[in-house]
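Rather than the whole complex, this shows some of its chains in their spots.
Per-chain residue numbering starts at 1, and chain names A and B are given in the order in which the chains are listed.
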Amino acid sequence: MTTTIKKAKPVETRENVVILFAGDSGDGIQLTGSQFTDTNALFGNDVSTFPNFPAEIRAPHGTLAGVSGYQLHFGSVEIFTPGDQADVLVVMNAAALKANLDKLKLGGTIIANSDGFEAKNLRLAGYIDADDPLNDGTLENYVVHSVDITKMTRNALEGSPLGMKEKDRCKNMFVLGFINWMYSRENELTEGFLNRKFAKTPDLLDANKRALIAGYNFGDTSETFTTRFEVHPAPMPKGTYRNITGNQGTALGLIAAAQKAGLDLFYGSYPITPASDILHELSRHKNFGVKTFQAEDEIAAICSAIGASYGGALGVTASSGPGIALKGEALGLACMLEIPLVVINVQRGGPSTGLPTKTEQADLWQAVHGRNGEAPIPVIAASTPTDCFDMVLEAARIAVEHMTPVIFLSDGYIANGAEPWRFPQSKDIEPITPPFATPRPVTSSAVETPAFLPYLRDERGVRAWALPGMKGLQHRIGGLEKEDKTGNISYEPKNHEKMVQLRAEKIARIADRFKPIRLDSGPDNGKLLIVGWGSTYGAIRTAALQLQKEGQSVAHVHLRHLFPFNKGLRGMLPRYEKVLVPEMNSGQLRQLLRAEYLIDAQGLNKIQGMPFTSEEIRVGALKLLSPSPKASATKA
Amino acid sequence: MSTTNGTPKPVVTPSAVEGQTKLDYSSDQDVRWCPGCGDYSILKQVESVLAQQGKPKEDIVFISGIGCSSRFPYYLDTYGVHGIHGRAPAIASGLRSVRPELSVWMITGDGDALSIGGNHIIHLLRRNVDLNVLLFNNEIYGLTKGQYSPTSPEGAVTRSTPMGSVDHPFNPLALCLGADGSFIARSMDRDVKHLREILLRADTHRGTSLVEIYQNCNVYNDGAFETFTEKATKPMHTIFVEHGKPLVFAAGSKGIKLDGTKPMIVDLATGDASANDLWIHDERDPLKASLLTRLFDDPKYEGAMPRPFGVFYVHERATHETKLNAQVALAKEKKGVGDLDALLRGEHTWTIG
């Protein structure tokens, strides 16, 4: 059914809204958030989300450790981040409030489930002698709506055959219904979703729908809510859109690459947060010839992918920092074998096991330098959820066409975050051309056949891909140094030096195919260039545009190729007085830039397992532009 | 390369590929093992088996790890990968997942397979990837010049154990059976006829065929197996088991019978026991097979049981790649061959302008 919007209550228009849903891991917060996201996206808003999961282990209900959050930024304008601060904070219990209050802007609105503020909840949340923040004035700087969501949901579900526990699980639908009302959105999309999800369990379907509608109607009827809001569609480029997370984008990009190369996709992986979802997604698409192999460990994962590539598939492996650390030796082998391989690192907080569910960019050095011997491997990074699709496709293209392993860097922030995607048409994706060798007639005796040269190179320094089964091309390859052209084992000093150089040149030449470098925004020379990479894109772009509005001479370039660099960078950097490199690490890209271009690049570093806010970038840039006390130094 | 379901290996008669002689399968690289190394005889038998099976060279792949033994692939004119230490099983598993029609052999050593590669081997065996695995056991690290290995006997004095090893060694076949291997066998470099037979059996088995081969490293561990290989001692210390045949040794003068689960040696010469009382070898019996693997006494000791050679256990079960590719086929059948545009568009879309 479709609820009809009574225009009873006044409607205010907003350009953009940041709403943060928070509750117990069990409260279905992620679902509420993603449903509201889809609804707004479908409506035509631009959106950006940031799901913030509790630490891997599920904590006791009601504790701070158990709080799950979902932040959504939607608007009638272009959106690049989930928003620095929330306009509205929806909390299902006391812990959710305590954990997220600092993310709400002063004067912001709090919608609290009063039932989650019982003495017990307050104690669990660590409110000293269980003072109820909803009533003790601590929230006087905010607009607080305290609603007994639990009770109202139960009422709405009277007569339902469900047990109390199951009924209470519908709370999140009540909230969603209410928020839909509040932002003048229909329940339609969610109803469709529920119809599919609970097709086999009519009682649950009925209950969830009733809660959803009850929430909507509550908004309509309740006295406490006097106004509702409207966020008009955003002026997005014409086209058809869908919503997508970074890990979905990565999975789809891999399938597209394999299809476009005419290869089977082999994905050898060992589960690890936050990379596992790529495995989950790919395992659902076997009808694309996708073969997923859950290996016994990360070493077996990459080695199985190497074996698959040797057999003529697109071999891919993925992990996060600790798992990538285990792949170093095999990466060296792939580099020696010179076969296609895509290695995905969905970065998380480190070092060691670190902060598995938090985001970070501290594996760049590992990607560029983390191997024994001279083992150059291209490194590519995605900057947004949708960019994951484009960049992993680029990684696969380079791997296959240049016969080399390629490292693709993502991180927990964009891997789990979602944004609208104007997905491409298959036909518009450029095909990938594997440099297959051409089989040769076999003669009955090996002696007579002129030896096949597996390490003969074309003008780009790329060798041919000879697959088992191809007649007359039998050859042996391995990790020992090879003789030029023949690939036979060779310890000859000059040959070793030559091979090291040939491998290095092959990788260096890949830069020849890159598109000319272009600024993301700003003047092509001036006071300050902000150089970013990876998931900091949205925050930097927002800050850069803001600074430009403010009349500052600031430009922004975002690197997708971390190794080799885009050749245009050499000319671009000197055109600015200063260079700022914001990173969620201690300055790893900065170190690479300084060594390569001998420029005194400055760092803006945040290592908190949380993405930058655009304000942090703006302040950091201002400090560099005019080291004045004005721009208060929010140490990022 | 689009792949097919785990198609049965083409059963090719020797004549199938015209004019292939044994020599045909050897590469142009000169063999670089120490003179007298047991590896030579194994290479010879493998070449002979390849010739007999007569599969096209380009459809055969040899994958190895690192070690003297692992240089093996260089010496054959097939496809080959000299991998990294201990990881051959993973490389081979990936290859077979996407190319189930190929014939894949894996060459490894006691260090490569049981030390650094131990985990991959046991997972390979449980998954039952269709490979012929030749485990060259010389009870030493040859390539790195003589440190003890996981199969070296306790007390072994080697370069890394001047006072003798304190590690209790693996019983390789007991371990492999414990990992649910589907084909478990043992042979030796010195008995070329037996070795050849076992290799043939291994090649025809569908699944992971694990063959432990006692191999003499005449430089760092010379004579490690001489009690089993030398004329004088071989009869008393070895027993060659064959499916359906009683366990007899010592040129038929002795046999082994089972008292419940306890094996005991009986004398056949002095008629106090007859062949009928003996333990009849049944390749298909996993329980008996595990008893066989336990016949692992140190021959030095009085009354030691003879060491069994032959095929201990065979069990036909679906290979990993067959099941994997079957799912792909099924998915294509059920959902239809993937349509990229449908995938990219997903479930909810909206259009602007």
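Assume contacts are C-beta pairs under 8 Å (C-beta built on N, C-alpha and C of every residue); 3 or more make two chains touch, one makes a residue touch a chain.
What you see is a predicted model; the values in this text were computed from it and never measured.
**Student:** Written as a formula, what is the chain make-up of the whole complex?
**Tutor:** A x2, B x2
As a convention for this text, only the chains that are shown with their structure count from here on.
**Student:** How many angstrom between the C-alpha centroids of chain B and chain A?
**Tutor:** Roughly 44 Å separates the two chain centres.
**Student:** List the residues on chain A that touch chain B in their complex, please.
**Tutor:** Going by the criterion above, the answer is residues 38, 41-44, 189, 233, 236-244, 252, 255-256, 259, 263-264, 266, 268, 285-291, 293, 295-297, 299-301, 303-313, 315, 329-330, 333, 337, 423-426, 439, 442, 444-447, 451, 467-480, 488-489.
**Student:** So in the complex, the part of chain B that touches chain A is made up of which residues?
**Tutor:** Listed in rising order, the residues are 1-3, 18-20, 23-24, 26-29, 56-63, 66, 73-74, 77-84, 87, 89-99, 101-102, 119-120, 123, 324-325, 327-328, 330-332, 334-338, 340-341, 343-353.
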